[in-house]
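With one protein chain removed, the remaining protein chains of the complex are shown where they sit.
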Amino acid sequence: MGEEKTFYQEYEVFSKRTTSSVLQHQFSLLAPNEEMAFIMAQENFMRREPVADIWIVNRKHLRKMSNEEKMTLGRLENKDYRTTKGYGYLKKKWRMYEQEVLDEKEILSWGGEKNERQSK
Amino acid sequence: MSVSQNDLTLENREAITSLLFQLADDDFMYAYRGSEWLGLAPHIEADIASSSISQDSMGHAAMFYTLLEDLGAGNANDLAHSRKAIDRRNCILTERVNGEGYYMETPHYDWAYAVVRSYLYTQAKKVKIDSLCGSSYKPLAEAAVKVRIELYYHRLHWEIWFKQLMSSTDIAKNKMNAALKLVMNDFGDVFSYGNQKLAIEMTKLIGTEEEMKANWTASIEPVFTTLQLELPKIPDSPEKNGRMGEHTKDLDEALTTLSEVYLLDPVAIW
Partner (left out) sequence: MTGSNTISDENQLANFMQRIEAGEKIEADDWMPEDYRQTLIKLISMHGMSEIMGALPEKEWVPKAPSLYRKLGIMAKVQDEMGHGQLLLRVTEDLLEPYGKNRGDLMQDLFNGDLKFHNVFHMETKSWADAGIIGWLVDGAAIITQTNMLKASYGPYARALQRICAEEVFHAQHGESIIMALTEGTDQQKAMIQESLNRWWEALLMFFGPASKETTGSSKQDLTIRYKIRTKTNEEFRQLFFDKYIPRILSLGLTIPDPTMHFDKENQMWSYKQPDWNEFKKIIKNQGPRSEARLNLRRQSYEYNSWVRDALSHSVR
């Protein structure tokens, strides 16, 4: 397939709402080149919401899955050993030792807050 | 020294009012011409993007008219809709039609003219707004700081269009160069402060006309050099000076349209 010269190049547009947000797919637009795609992206898809960053990619640089390839995504639900679900009994065990289990909620709460030790 | 609205002398007030009319009328007419393009741009995505710039500019005009209202010059909507051409202070460039034909029929609007006018007008506005951020009139300085936030996008948007069309096909280059000539013919009053020039410059409401011209030329020089284009020259004495209330018939026609509904009943609430 030769490089066709067309005004109608397809660009996928991604954006971040705030500097701490994850990148989110918005929509696609037609533009003749990257610079044009950039100056049209925000006003086409984010006229009312805040935007902290925009990424664009020409569709011809995207590798997508075929229907056959999507079959490779299937898996069985027998993988409790990978998750905390497979270790649920620990909660009871720790109680026997008069300790609380360090679960996800507890562990993820450790980042930051200066006074967390005192507050315990 | 900066002043707020309360401690103005009479001469000061006249200079500020005059400058505000120039700024307000410029953006009002520029946004109006932009709004005539709605739905007719050469590409749907581009239509949407440039519409935001017209909206922003109308928003800036509204801010300047409100500053005038605060000074007791009249109600902002009245100032925008019911002043006669002779009282308008916008530069000639902003009142020019987009091309032949009335917008309600099948007008021939020229995208090259839209791009060149917008690019060079926005650069001029940027130079003025940068200077106004340090204006001695505090409410105006505060407004300028806000306007500047949106100008980053406007400038980038039109610069990319300008660069790309100026460096593409021969047809495009010819159209762009023809538009550049038209736009520059009208550039003589863009940096004029009209008959309040002395007071406006003396009281440091904004930099001098000469400073603005020099800054503008410096701001477009890199782009023109890259494109191997001759740097455009601002005409010395404009045929008509919009800052003095001298206008073309394009403005008369525009005023008839933009005030058509408003003038059905100027005291009614619309």
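A and B label the chains in the order they appear, each numbered from 1.
One rule holds in what follows: a contact is a pair of C-beta atoms (placed from the backbone, for glycine too) under 8 Å apart; a residue touches a chain by one contact, two chains touch by 3 or more.
The shown structure was predicted, so the numbers you read here are calculated from the model rather than taken from an experiment.
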Quiz item: Which one, B:I171, B:A218 or B:L231, makes contact with the chain that was left out?
Solution: B:I171
Exercise. Pick out the residues on subunit A that sit against the missing chain.
Key: 3, 5-9, 27-30, 32-34, 36, 44-45, 47, 64, 66-67
Quiz prompt | Absent chain, residues of subunit B that touch it | solution = 32, 35-36, 38-45, 47-48, 51-52, 54-55, 58-59, 61-62, 65, 76-77, 80-81, 103-109, 111, 164-165, 167-169, 171-172, 175, 254, 257-258, 260-262, 264-265, 268-270
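We adopt the following convention: only the chains that are shown with their structure count from here on.
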Self-check item: subunit B-facing residues of subunit A, complex
Solution: 7, 29-31, 33, 35-36, 39-40, 42-44, 47
Self-check item: subunit A contact footprint on subunit B (complex, rising order)
Solution: 43-46, 48-49, 51-52, 153, 156-157, 160, 164
